[in-house]
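Note that one protein chain of the assembly has been removed; the remaining protein chains are unaltered in position.
Let's turn to chain A:
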């Protein structure tokens, strides 16, 4: 859908729904929220709902950063210590690479 044609209240509603939806372990949704509403929140000339949209976009960006940090940490730890953890690592693994590491 094109945001140009949508009235402001609906934009706010959409932004808020995306923000709330992201709490269901969906940082990707927060990313979409930030990218999609960035222009609406920061570039466009001010309108009544813009303040709220800005808050949502900022909070989505914050949540996204937190998730990215957490995931990066976990992935780094896993990839580094996978071989050492032995059985636990195998239990956690979806695919196990073949060959000599």
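Basically, a residue touches a chain if its C-beta (ideal position, glycine included) is under 8 Å from a C-beta of that chain, and two chains touch if they have at least 3 such contacts; residues count from 1.
Following the convention adopted for this analysis, contacts and distances are computed from a predicted model.
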Open item on the list: Can you work out the missing subunit's protein name as recorded in UniProt? Choose among "Actin-related protein 2/3 complex subunit 4", "Galactosylgalactosylxylosylprotein 3-beta-glucuronosyltransferase", "SPRY domain-containing SOCS box protein 3" or "Presenilin".
Closed with: "Presenilin"
Open item on the list: Of the residues A:20, A:66 or A:92, I need the one that contacts the missing chain.
Closed with: A:92
Task: Chain not shown, touching residues in chain A - done: 1-2, 4-5, 14, 21, 24-29, 32, 35-36, 71, 74-75, 78-79, 82, 89, 92-99
